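In this view, the complex is presented without one of its protein chains, the others remaining in place.
After this line comes chain A, so read on.
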Amino acid sequence: MSNNQFRPYDLVLSVDDNQIDRYICGTIVEKYNFAKRVIEFDMATKALEYLHENLHIPENIPQIIFLDINMPIMSGFDFLEEISKLPVIIQNTCCIVMLTSSVNPNDLDRANNNFIVKDYISKPLNKEKLDEVEIVFNSNFNR
């Protein structure tokens, strides 16, 4: 398997309160050249703020957002609700992927029932899961 199998995405966001998980996400994405740029946020509120500020700067709008569920202050689901209030350009260009350690089937249900969520994968992120994300992205968005 070559490390450069992916055609790298321009920008990926990693939203997770756990620093190690953000590190894993960043390292895996970099290692497999999945994206040219990864921006990490330790809080969903900060990620939301970023999207607000960059609404009109196309190159700063991510193609993929890896979103944790259990986070203090603003959870992954709260974040999804806020996203749905943003201009549709976000929903039309961002592929939101839940990346979680949750074992609760209710979380999976909630994610499946939310049309903004395109995929639900369990931690830790690895090559196979990146493959899956790419397939999901291709079936939902045009590159």
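Heads up, the rule we're going with is that contacts are C-beta pairs under 8 Å (C-beta built on N, C-alpha and C of every residue); 3 or more make two chains touch, one makes a residue touch a chain; residues count from 1.
By our rule, contacts and distances are computed from a predicted model.
Chemist: Missing chain's UniProt protein name, "Multiple sugar transport system permease protein", "Flagellin N-terminal domain-containing protein", "Carbon-monoxide dehydrogenase medium subunit" or "histidine kinase"?
Modeler: Hidden chain identified via UniProt as "histidine kinase".
Chemist: In the complete assembly, which of A:Asn18, A:Asn60, A:Ser75 or A:Asn114 touches the absent chain?
Modeler: In the complete complex, the chain left out is touched by residue A:Asn18.
Chemist: Which chain A residues touch the hidden chain?
Modeler: 18, 20-21, 24, 27-28, 31, 70, 101-105, 122-126, 128-129
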